[in-house]
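Take a look at this one; I'll ask things after.
One chain of protein is taken out of this complex; the other chains stay put.
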Amino acid sequence: MTEPTIYELSSIGRVGVLFPEPDVPLAEFPRDLLREDLPLPELAEVDVARHFTNLSTKNYSIDKGFYPLGSCTMKYNPKINEEMARLPGFAMTHPLQPADTVQGNLALMYQMQEFLKEISGFAGMSLEPSAGAQGEFTGVSIIRAYHQSRGDIKRKKILIPDSAHGTNPATSSMNGFEVVGVPSDARGNVDLEQLRKVCDDTVAGLMLTNPNTLGLFDENVVEVIKIVHQAGGLVYGDGANLNALLGIVRPGDLGFDIMHINLHKTFSTPHGGGGPGSGPVGVTRALVDFLPTPVVAITEPATEELPPLYGFVRPAHSIGRVKAFWGQFGMIVRAFTYIRMHGPDGLRKVSEYAVLNANYLMHILKDTYTLPYDRTCMHEFVIQGSWADAPGVRALDIAKRLMDYDFHPPTNYFPLIVHEALMIEPTETESKQTLDSFVDAMLKIAQEAHTNPELLHDAPHNTPVGRLDEVKAAKDLVLCCWIPESEDKLL
Amino acid sequence: MFTPHTEMETEEMLKKIGVKSLSELFTDIPEKYRFPKLNLPAGVTEMEAKAELQEYAHANESVNEMVCFLGAGAYHHYIPSAVDAIISRGEFATAYTPYQPEVSQGTLQAIFEFQSLIANLTGMEVSNASHYDGATATAEAGVMAYHHFRGTRTRMLLAESVHPHYRDTLCTYLCGYEDVETKTVSHEGRPFTTPDDMAALVDKNTALVVVQYPDFFGRIFDFTQLAQKVHEQGALLAVVANPTALGLLKTPGEMGADIVVGEGQPLGIPLSYGGPYLGFFATKKDLVRKIAGRLVGETIDGQGRRGYVLTLTAREQHIRREKATSNICTNQSLMALAATVYLSLVGKTGFRQVAGLCYHKAHYAASEIGKLKGFSVLHSEPFFHEFVVKCPRPVDEINSELLDQGILGGYDLGIDFPSLKNHMLVAVTEMITKEEIDGFVDALSEVQHD
Partner (left out) sequence: MKIPENLMYAKTDEWVKVEGNVATIGVSDYAQQQLSDIVFVEVNASAGDEVKKDAVFGTLESVKAAADVILPISGKVIEVNEDLSNTPEVVNSDPYGAAWLIKLEMSSPAELSGLLDAKAYTKFCEERSH
């Protein structure tokens, strides 16, 4: 059933939530500054509640089922996190309150900085970046600021392996760097020979995702980092895949200089249908002064009677602000709760079971689906969604058909270096039963691909809508359901 | 806890893989660094975690316990109960970014409705799916303007009366473009910039002019003439708007703005110590392909049923990689949903009421404070729900005394503007009663006698 839009549901004169009448004398409005019409919908609360409840039923979600989305770490989001972020003591504090009235917030943020530093092996941490992409932007800005502070202005290149997320090259360009690609070798590692060839004194840094987007831990990572450091470059770690490394290895120990952490992946804050996320950035001691402003510090040490006083400070050579106020605080509270409940042993268990689940699926599926890099994987792996003896069936068809079996599809067509890629990341929160039923669906689909390919081409069949006409969407560009005044303003 | 495996299942799975133990799965990790001992407090149960978090929360004083006159970019408004009830639904909160439209129509239609509401509120033709917050939306306006002129215009004019955090963020974003000059425009050495100050500096090298509405100090200006002057020079005008004010005031679109951005927090999103908030970004349809971030468009499926998809994605990082003009992967979806639910609930009638209440209460407060000896309300220009008060003593001292009486005083402008020592920025919303305003005024009058 097509759900009407809020404007289609609107009835002139209907009222949802009312506010009290003014209890102060009325002031005169500035007449020439008033708007004539306010084209908002008019609905009763029941209309609104039903409309959005109906919409919600059209979504797939972690609360409904399994999301084997490679590179996205769609783990279960504990409900306690939600309740904690909504505690009035957190949710009802204003970002500009005097520090002495928000010592709870500041202490929590300080502790969170310490926790993330310990987990990742870095000396400094900023909680400010709003999401992974902004964390990357922050990190690459720090690379630029570092070289500039040393007067080393000839470093104009950022090296990026061919398996990298698109955000890495985009971020480098945003920061004015030229992007130089580095190929992978036959085992899916960075090709060391090629890396040596491109490393010189014009290289500002390397952006490296490890485990990489094939789900493989680069066996030469220490050497890769050494080569870049010897050329005077810095190594940025894309923390997208940190869920494989908690208590397993600390990127800071491996020699990474900077890394962002996705609280919405590794630390279980909900994805919200595409945000809010949170992307703290960790750096080595040499780079702490370049972090975005502000960071939380102890401004007055504890005494025998009093706890320490926390406050904000500006790092000496800060790259500046990357957002207003102090970070996505509500997400920080959720992730903090998660870390507190897990402790060091629980966090290691998270990564161990994420890796166990991925290897289990990979071992069963590789008999039916081509596995281009047959090594022990980390928290995810990539298979191919096509067969020579099932022409016309593509990874996209498999992805769409999975919806009919009530699973969210895996990431497809990424990484770009694998033909017809299906990238699968089960996460640690899925049980063996869930994995086994996913395997059943994948094997059935492989069979259908050979016996009844049309079933896959037309899939999905059981969803609220079928495959949508994306060409029409891009050409007609209808981006608003209703715009006042005249029809011709409709896009 | 959150890993459901039993011991027996773990054994079965290890056997299937062909390894003896979990640690055998990690032999690719250099042994020297493998399995570090993390120095973190031991994990606790949900019950204990809750008690601990409550302790942190109790160490704060919240606006539930204080009368809040603090604004400066984050506002204490009433949030109808239905907002949180809806955004708490797991179907919305625990869904992924809607790349697979067949199983994401809930999120996609909600974003489409959000885009419609923002376009209507700002008087613009198109809106994107949202940005991280008002500051980054403002920064994205700068990035868009730079690319719109393909780098041929390199000057950005920022009114000093734009939120200082937004100005800082925009400068950070534009650092990567070495030729860009961001110029902050003041008024006779003070931060009370007027449209004329901006107009005087626009030239053929100006890509973007950024002003705020109401500005950081609460003042309202009509930017119609400024827009004309900006356009005469071929530049773009971005207006940073407070959405609540748009319930009452002429839209930036009507004034001729090319881009309208702002902070959507007042639309049903809790203060939450500064985040997560909601950046909105609206513009003209001619500029739609230059917008960073996500857009949702309407289309149909094979059976002709209406549906929604992410559209114009070929501009984005996962396709264009180093040629993309932005690295954004997400919007602030759940916050956009909160704003969509909020605006649907309060609707035309309720939203006008909220804007009117803010206006009347702020004006009452200003007129009462203006009567106090030693205090004066600056500016003769119209204002919305925020205004500047010159105080007889340092603002932090006054605020600390107000706190003793359960009042969260206004923002100390001396923090960002050295020339505005002893100046307080006072915000008044619908949450404050006349009695509480009178109490605030009484408290201020006692302060000055110290």
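Per-chain residue numbering starts at 1, and chain names A and B are given in the order in which the chains are listed.
Note that a contact is a pair of C-beta atoms (placed from the backbone, for glycine too) under 8 Å apart; a residue touches a chain by one contact, two chains touch by 3 or more.
What you see is a predicted model, and the numbers here were worked out from it, not measured in a lab.
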> From the list B:Q233, B:T313 or B:N422, which touches the chain that is not on show?
Replying inline: B:T313
>> In the whole complex, not just what's shown, which of B:K15, B:K183 or B:R289 touches the removed chain?
In response: B:R289
> Which residues does chain A use to touch the chain missing from this display?
Replying inline: 470-471, 474-475
> Considering the entire assembly, which residues of chain B contact the chain that has been omitted?
Replying inline: 150, 289, 312-315, 319-320, 323
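Just so we're on the same page, only the chains that are shown with their structure count from here on.
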> Could you state the distance in Å from the CA-based centre of chain A to that of chain B?
Replying inline: 20
